[in-house]
Structures are given as structure tokens and as C-alpha cells.
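One protein chain omitted, others in place.
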Amino acid sequence: MSTDADLLDLAAGLFLLAAVAILWRRDVVAQTKWLIVQGAALTGIAVVLGADERHPELYAVAAGIGLLRAVVLPALVRRAIEARSEDRETAPLINIGASLLAAAALVLLAYAVTQPLVRLEATAAARALPVGFAVVLIGLLVLVTRRKALSQIVGFLLLDNGITAVAFLAAAGVPILVELGVSFDLLLAVLVLRVLTARLRAAFGSVDLDEMRELHD
Amino acid sequence: MGTAVLSLLGKIASIGRVAEPAPTPPEPAPADLARRAKALRGSAQVRCVDAGSCNGCEIEIGQAFGPVYDVERYGARIVASPRHADVLLVTGPVTRNMAEPLRRTYQAAAEPRVVIAVGDCAVDCGQFAGGYGVEGAVADVVPVDLAVPGCPPTPDQIVAALRRVTGR
Amino acid sequence: MLAISLVQAFLVLFGAPLLVGWMRQLRSRLEGRVGAGMLQPWRDLVKLLRKAPQQPEGTGPAFRIAPLLGVACGGVAAAAIPLLSTRTGLGAGADLIAVVALLTLATAALALAGLDTGTAFGGMGASREMTITALAEPAVLTAVFALATRVGSTNLPAIVAATLNHGARLASPATLLAAVALGVVVLAETGRLPVDNPATHLELTMMHEAMVLEYSGPDLALIELGAAMRLTVLLGLWSALFAPWGIATGTSVAALAIALAALVAKTALLGALIAVGEVFMAKLRLFRVPELLAGSFLLAVLAVTASFFLA
Partner (left out) sequence: MNLVGTGLTVAAAAAGAATLCALLVPVRVRALVSGVLSALIGVAGVVAGGAALSGETFARPLPNLLPLAGISIGVDALSGVFLAIAGAVTTVASVYGIGYAAGTGRGRTAQALWPLFAFSLLLVPAAASVSTLLVTWELMAIGSLVLVLCGDPTDGRVREAGVWYAVMTHLGLVVILTGLVWLSAAAHAQTFAGLRAASGGLSPAVRGGVFVLLLVGFGSKAGMAPLHAWLPRAHPEAPSPVSALMSAAMVNLGIYGLVRFGLDLLHGGSRWWWIATLVLGALSAVYGIVQAAVANDLKRLLAYSTVENLGLILVGVGACGVFADSGQPALAALALVAALLHTATHAAFKSLLFLGAGSVVHATGIRDLDELGGLRTRMPVTAGLFTLGALGAAALPGGAGFPSEWLLLQSLIHGLAVPGIVVVVVLPVAVGAIALSAGLAVATFVKALGTGFLAKPRSPAAAQAHEAPASMRAGMWLAAAACAGLAVLPGAAGPALARAAAAGLRGSGTPVSGGVLHQLTALGSTLSPLLLVAVVAAALLLLRAVLMLASGPGRRRAVVPLWDCGAPPLTARMGYTATSFAEPLQRVFDDVLAPESDLDVTPHAESAYLVERVAFSRAVPDRIEHRLYEPVLHSMRRAGQAARVLADGSVHRYLGYGFGGVLVILLILVAAQ
């Protein structure tokens, strides 16, 4: 097995580990730290792929991703957190232990589902595909089971990291434009969410989605 | 993690050692105690018993075990159960309610064991001599080996007493 | 080679208190203290061995056997694990699952001793300790599973030898995840922070300490020796599985000498890591610990799956 493949595996493993850690930790600040780690891992994946498949333009994409995922977005989330220090604890709907077990099941599911794709080509990238898919599922899990809007943003970022990783590993590097487009609307989404949460907080003082139900009636 | 850890590490590095240099070792213990002290071989597990003190002595004992006086460097260590203990640090005049518990604590410690009466109250009931709730001084209840006078005694007196037991 | 096993056992027997002393010394230096010196645990042990043996009323064989069993199991585990060389004496007995089971046996015996006293604290400690042990088991065996599948055996020398021959495997995600999972379990099984506070004096927060409150004199010495050996054995096991550098595959004296140096260095380093880490850590609430263990179980499952879809 070539060293490139090893490096890719390492980066993928770190990528998955970061997702798990985000699910594990209660503190949103800690979660953003792991987001940075995950962004770095994603960049690593891009770089290794670039070196692997002789796509110099992938380096540019990698640089862009590194900047966006490992620096800009976590920084934005941190800003949002510092804006409201009181709800840093994520209040999960199902307890952490259960959601961790659920994550284990999701990873197994992701592995099972992506087998056909992996069988198509026996490259290291293809074999790492389930990781990306698993991260997508875990992101959805976070999105579903966390109450505070902040940790939902984190889940959203997790989800997007997963999608990007899948895109890379499956298509061996998406065109820059697609990637940039994805990232920008993501940026927009985060900004919107931030504004929204700020507004909500101004209006209701809290960003607990359960309490938002009262808006219905 | 992260910044907090770094700042704490920085503090540790900048402050460094806070323990004061070791004072000259005290004169060796009296003969009968010296025999037991030798059996303890430079290690003394300590159990504190508050037999009714005003907690002044407890504060000083806390200081003695703190980083500055650091009696642990001489092999003394506080333990959670008299079964583990070699040394009983008894403070305060023994009140009627604490007399029996003190006796039982003494019984529970395995031989060889050493009792140190800390503070004037422990030595001779101090302020509280003849109080209606006072059974007597520690020596009236259990055999005392060392007495640390003072109200409250200073930490280095307590450290000196413990050093006579550990012999270090 | 039976000789190697014996050497390992006695190495752990005499080295374990030094490891504990080293960790305490490091910790007190970080707290700005002078520290009692690395030899202090040995001083404590010698003193305790000389003290008058006691038998609390109403305690029976369980109470008397548990301390002996703790040391014995620690010694046998030390003899089985390839600490110095993969050619240990108990070739067939040197099974990863068996070693884990041995250490569990010692824990169970101590818990029974705690219950045997019939005091509230003994029962409390036993109940908590067994809860943690029970919940740690899945993480352990699943991680073992991840490590064993690639070798096709749970025989420790086989696993270590295989890792020594393919160093690249160490860098694979499966191994890393398994390493983290087992690391968490080691902390839980040895009663270190954040699971248990080895330096606590408050009964209500105790786990391991609460079980042994009734012990005194020589028995207590054995208990503390057993705990230290358990820590050493688990650290040695961890390093043998995930950092096997230096472990001899033969029995030549030179190789063994190198292995000895490497073992000391690795164990001291791991101990230092734990000691330093504990300066920054607080104890978890008892009912947050299951989350920690569930997390390490998840990592172990990831390790298993990763060993299939990666590397």
C-alpha cells in the first residue's frame, strides 16, 4: 500500500474522529474547535488527492477549503457564541450515550450502503468514501437531536463537510466552481442563521427551539 | 482545552516552585516515640480528628499540607480512614460527644501508631478548660506522644512535629 | 521462555510503585511542591508490611483473599503480556481476552471484599466499581476485536509481532481509533481522572478507595501494590499494542536490554502524560461516566469498521 493511500486513510480517520468528538462534547466552544480539526482533515484529503491524481488545481481548491472550513466558518460560529455566552451547553433531545450508540449504527449503515460504490473502483479514495457518507449522517443526527440553534449550526457545518468529502472522494475532486458555489451558499446560510438567531434572541431572549413552538399559536 | 491549558501551563512555568526551602530538621523524638518512628520508616499516613476545636488549628494544618510548607516532602500524607493511618492529628478540647469516637479512632489505627495533640486546647483544654461540655484534654482520652502548643500553632510547628515522626 | 515471563513479572512487581511515585512526584512539582520523591510509595509499602495485621469483625475469606488475588493476577498478566519480548513463557495463555478477564477477576474479588465488610462505604465502592467495569467491557472487547481481526488471533505475542513486522499498520485509522478507545478504558479501569480521583479523601466521591477503607497494614500494602501493578500492566499493554517499538522478537540479551530501556521510557512517558493531564482535569459526575464509555465503545466500533473500509 502506497504512502499516499496511508495518508488519505489517516486524514479520513481524523475527519471521522472529529465528527464523533463533536457529537460527544456538550460544550459548543469545544465543538467549534473540533470543526477546525475537521476542516484541516478535509484540506488534507484534498491535498493528498491532488498529489495522488496530479491535479494541480486541486491544491487551489484545498487552499480555499482550508481557509473556509478551518478558519472562516469556525470563526463565525465562535463570534456567534461569544455573542450569547449563556447557551453554550447543547441540550440534546436524546442523551449523549444514546446518540453515540446511534452514531455507531449510522456508521455501520453508511458502510453497508456505500459498498456498491466502493466495489466499482478499488482506489484508496473510493475506499474512504463511507467516511464522508458517515459524517453526512452524523451531521444530520446532530441537526435533528440538538435543541440549541447554535449547535444546529454546528451540525449543519458537519453535514456540509461530509458532503464536500463525499464529492471529493467520489468524483476525485469536484470542479472549483461547484465547490466555491457550495461553500458560498453555505456561507450565506450560516449568515442567515446567525442573523435569525440574533433576531430571535433579541425578541425572545433564548434560542431553544422547543420554546419556539409557542410561535405557532 | 486549548487556551485555558496554555495559560495554566504558563502560570506553572512562571511561578515554578512555591515550597519554601526545608528548615533545619528538628531534634529527634523522645526514646519510646523514636522506636515507633523508626518502624514507620520515613512514611506517615495522617488522619485528622477534630475533637471539638474552633477550626483554627484545622486551617493551620491545611497550610502545613499546602504547597508552601509542603509537609508531604517529608513523607506525610493525609488518608481517608484511620485504618490506613499511622498518625492521628487531634485538635481541640475533647468534647463529651467526641470522646468515644476519638477512642474508637485510636483503636482502629493499627500498631505502631502515634498521636499528636495540635493546639493549646488539645494539650490542656486552653480556653475551654472546665467547660460543661468538655471531657478533658486529648491526653485524658488517648495516650499522646507529641504536643504542639499554640493557639493556633503555626504551620511550621506542625511540620516540625510530623518530621519528628517521619524522621526526615 | 519462562525466564522472560518471570523477569517481566518481577519487573512490574518492583517497578510499579516507582511508576506511581514518579507520577506523584511530577504532579507535585507541577503544583509547585517539592514532592516526597519517587521512592515514597516503596517506603509506604515497606512500612505497611511491617504494621500489625488486623482482621475486622465479621469479615471472611473474600476479604482476606482479594488483596493476594489482586497482586497475583497483576503478576500473571505482567508475565503474559509481551513487555520485553514476544517470546513469553505463557505462549498459549498470553491471550488478550484472557488478560482482560484476569484483571476483571481481580476487580470482582476486591468488590466482593468491599461487600464482605458489610459497611455502607464498602458496598458503595463495590457497586460503583462494578458498574464502571461492566460498562467498560464492550469497549475493551470490541477494540480487541478490531486489533485481532487483522492478525486472525487474539494471542498477544502474535498481535505484537505482526505490528512489529508491518510498522505502517500503526498509522492506520483503525489502530488510532482503537488506541483512543483503549486509552479511555485504561483510565477507567485504573481509577484515574476523569473517572475516579485517586487522591480523594471524601468517601462520597470514592470508587476504588471506598472499597478498601477497611484494609490496614500488610493487606493494605498488597492492595496498593496490586493497584500500582494494574496501572503498570495496562500501560504496558497499551504501549505493547500501539507503540511496540523496542520489544524484542528473540531472546538475545542485547535485544532484551534495549527492550527494557524502551519499556521504561514508554511507561514513564505514558505515566507522565496521565499525571500532567490530571492537573487540567476535573472528575466527571458518576452518571456522565457511562457517556464516556459509550463514546469509547463507539470509537472501538469505528475501529472495527475502519479496519474494513480503510486500509
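Labels for the chains are A, B and C, by order of writing; each one numbers its residues from 1.
Convention: a residue touches a chain if its C-beta (ideal position, glycine included) is under 8 Å from a C-beta of that chain, and two chains touch if they have at least 3 such contacts.
It should be emphasised that the depicted structure is a prediction, and the values quoted were computed from it without experimental measurement.
Enquirer: Please provide the labels of all shown chains that the missing chain touches.
Expert: A, B, C
Enquirer: Of A:Ala75, A:Leu93, A:Ala112 or A:Val144, which one is in contact with the hidden chain?
Expert: A:Ala112
Enquirer: Please identify which residue in C:Gly21, C:Gly75, C:Pro173 or C:Gly271 touches the non-displayed chain.
Expert: Residue touching the chain left out of view: C:Gly75.
Enquirer: Considering the whole complex rather than only what is displayed, give the residues of chain A touching the chain that is not shown.
Expert: That gives, for chain A, the contact residues 95, 98, 108-109, 111-112, 115.
Enquirer: If the missing chain were put back, which residues of chain C would it touch?
Expert: So the residues of chain C touching the missing chain come out as 49, 52-60, 62, 65, 68-69, 71-73, 75-76, 79, 90, 92-93, 95, 97-98, 101-102, 104-105, 108, 111-112, 114-120, 122-124, 126-128, 130-131, 133-138, 140-142, 145, 148-149, 152-155, 213-214, 218, 222, 286-287, 290, 297, 300-301, 304-305, 308.
Enquirer: Please identify, in ascending order, the residues of chain B that touch the omitted chain?
Expert: Those residues of chain B that touch the unshown chain are 81-83, 100-102, 104-105, 107-108.
Keep in mind that, in the parts below, only the chains that are shown with their structure count from here on.
Enquirer: Using CA atom averages as chain centres, what separation in Å is found between chain A and chain B?
Expert: Distance between chain centres, rounded to whole Å: 56 Å.
Enquirer: Using mean C-alpha positions as chain centres, tell me how far chain B is from chain C in Å, no decimals.
Expert: It comes to 33 Å between the two C-alpha centres.
Enquirer: If a residue has to touch 2 or more other chains to count, which residues of chain B qualify?
Expert: Within chain B, residues 1 contact more than one other chain.
Enquirer: In their complex, what parts of chain A are in touch with chain C?
Expert: 1, 5-6, 9-10, 12-14, 16-17, 20, 24, 95-97, 100-101, 103-104, 107-108, 111, 114, 118, 127-131
Enquirer: Looking at the complex, which residues from chain B come into contact with chain C?
Expert: 1, 4-5, 8, 12, 15-19, 22, 39-43, 45, 67, 70, 72-75, 77-81, 83-84, 86, 109-112
Enquirer: Touching residues of chain C toward chain B in the complex: what are they?
Expert: Chain C reaches chain B through residues 28-37, 40, 43-44, 46-47, 50-54, 200-203, 206, 209, 213-217, 220, 279-280.
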